[in-house]
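Every protein chain of the complex appears in place save one, which is left out.
Lettered A and B in written order, each chain numbered from 1.
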Amino acid sequence: MSKFWRAYVAAVETFCFAGIAAILFVGVLQVFARYVLDSSLFWSEEFMRYLMLWIVAVGAGISYSRGQFLGMRMAVEKLPQGMRRKADVVAAICILIFLGVIVWYGIAFSWGTRRQTAIALGLSMFWIHISVVVGALLLAVHVALNELFGVARSSARAEHLMGAEEAL
Amino acid sequence: MIWLGSTFLLTLLIGMPIAFVLGFSALAYFVTTGQTNFLLVMPQRMLAGMDMFVLLAIPLFVLAGSIMDVGGLTRRLIGFANSIVGRFRGGLSLTAVWGCFLFGGVSGSAAADAAAIGTVMVPDMKRQGYDVDYSAALIAVSSLMAPLVPPSIAMILYGALSGTSIAQLLIAGLAPGILLATLLSVYAIIVARRRNYPTAPAQSLAEIVQGFWKAIPVLLLPVIIVVGIRGGIFTATEAAAIAAIYALLVATFLYRAMTWAFLKEAFISTAIITSAIYFLVAIANIAGFIFAMEQLPQQAVALLTGISDDPLVILLMVNIILLFMGMFLDTIGVLILTVPALMAIGSTLGLDPVHLGVMVVFNVLVGFVTPPVGLCLFVIAGVTGRPMERIAVAALPMIGIALIVLALITLFPQISLFLPELLGAR
Partner (left out) sequence: EPVTLRLGHPVFEAHPIHDTAVRFKEAVERISNGDVTVEIYPARQLGDVKELAEGVQFGTVDMTVNSTSAYATLEPAIDAFQLPGAIPDYEGFVTMAKSAEARAIMDRLENHGMVALGVYDGGLRHFMTVGEPVESLEDMKGLKTRVAPNRMFLDAWSAVGVNPTPMAYGEVYSALETGTLDAVEINLTSIESEKYYEIGKAVTLTGQYFWPGFLLVNKNKFDSLTPEQQAAMRQAADEIVEPQVMAVKELDTKVLKRLDELGIPVVTPSDAFKAELAAAFAPVVEQYEAIDPLIADFSAKAKMLTPAAQ
């Protein structure tokens, strides 16, 4: 299990690294092509947008485990241990229900839009839209493992107390 | 609607992450109103919310900031600030304020600013006899300048959520940032006189030039952003990519501080932080759909204009509501919940969208330093090891100063708008 988990984390990190690098490279290339070469790229903007959707999908689970999804913990922290645990389980179940709905309807949506094509890249929009399903599935796995089974919490969590707000 | 509200409050209270609070509440709304045919809208709206080119500035500015934060960058900025303001009474506290300001020029993030400047400055200030809670509070409030000075991720987010020009918002935040820095400096000097805090020896012109020279590669980053956008070389979004590549080149070839391990970590954590923000934006787009269907923004306008027809009274009420929400909710959450209604209020009152944007962003940023939930308070408490309540108490007069700045930018739109106008960005 832990070997499998490490491989999964490594794969996610590699994808995120390559993805951000690609966005940086193409973003600079887009400026260079238009301003220096006088020949604008027509695919770059679409490529970056859709790649970012996939980075979010792949990274969201780990992001959750690293404590980037901030909530209002004031009230819960004041509860006794047992009650707090119950509140966390209820919260986790609500999250899993929500993510389940996203997965179910995300599949329906992706399938229903398969005949749309990405204008510049030419591939079926199914491959873009299905990213939300992958993201919700990975999040669900992380939420279930962290909150229901108490495993797979990233050791880096303490260093990442701040959450998504960190970027503001 | 009752179901929506109570689900929201209940899930919020049991500590569920705000993104899921909103998502689950939306689900409860569709189910309890019998509109299950709209469940399909949820993944659709999530994708559409994230599929915006301007949002790409977020990962790229996060990346630029984290790369710039290696190789002794913070020390260089502080050294330069100290060479100019250190000679005054309470010189070190002034250095902290203007160090935060300069750091804001490379980072779009208040939390990063508080962490970076706090780590370096608080021990120095403590050594020179400054009260630690006071030092921590001063840096926490000063760090609000980072999202005001370009680059600014908060401004990008507001622009993306509201459809306001991001290029104009970025430039419009600068003057309020300088105003905040100036008023905080005045306060710091008064405190220093009263408590007899020391001054640093005045530095010669040669030393100032040397400090400036060392800091130049860093100070150039915001200049490149503004000049590049104004000069028609790149758009506000593309500026983020240019900033990141510039940071990468400076860190690698000039400072020679870039290691493979650091680079990898910077890219990966950029993806991870951005994932969480994008997820919030995605959920915001579901919330926006429900707000539109229920005509909530129009109701909010009707409610406020029913109380008074004086634009200033309405703006005062808006500011108070935002400040109250900012005490308990995180900044992105406040923006998500209020932007649709704010846009409706803005167009009813005929407000300039850029002015409104600066006012709103400044307001929600104040939430970073107000207890009980204040990100910059958390960060600086972590850095200094002091209890958050003590820092919050020490911060109170400075929060008052921030509120004065908020009142000024609310009353005088020109504070925000003159720079975009001067630079011809309007």
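The rule is simple: contacts are C-beta pairs under 8 Å (C-beta built on N, C-alpha and C of every residue); 3 or more make two chains touch, one makes a residue touch a chain.
This is a predicted model, so every value here is computed, not measured.
S.K.: Can you list the shown chains that the hidden chain touches?
M.R.: Displayed chains contacted by the hidden chain, ordered by label: A, B.
S.K.: Touching the left-out chain: which of B:S25, B:Q44, B:S185 or B:N363?
M.R.: B:Q44
S.K.: Looking at B:S93, B:T235, B:N363 or B:S416, which makes contact with the chain not pictured?
M.R.: The single option touching the absent chain is B:T235.
S.K.: In the full complex, which bits of chain A touch the chain not displayed? Write them out.
M.R.: On the chain A side, contact with the omitted chain comes from 34, 38-40, 42, 45-46, 109, 112-113, 115-120.
S.K.: Where does chain B touch the missing chain, residue by residue?
M.R.: Interface residues of chain B facing the absent chain: 37-38, 40-41, 44-45, 48, 52-54, 163, 165-168, 229-237, 289, 292-293, 424-425.
By our rule, only the chains that are shown with their structure count from here on.
S.K.: List the residues on chain B that touch chain A in their complex, please.
M.R.: Checking each residue of chain B against chain A gives 11-21, 23-24, 27, 39-40, 42-44, 46-47, 50-53, 55-56, 58-60, 62-63, 108-112, 147, 153-154, 157, 233-234, 238, 240-242, 244-245, 248, 264, 267-268, 270-280, 282, 328-332, 365, 368, 372-373, 375, 378-379, 382.
S.K.: Mind pulling up the chain A residues that touch chain B in the complex?
M.R.: Counting only chain A, the residues touching chain B are 13, 16-17, 19-21, 23-24, 27-28, 30-31, 35, 45, 48-50, 52-53, 55-56, 59-60, 62-64, 66, 68-77, 87-88, 90-91, 94-95, 97-98, 101-102, 105-106, 108-110, 128-129, 131-133, 135-136, 161-168.
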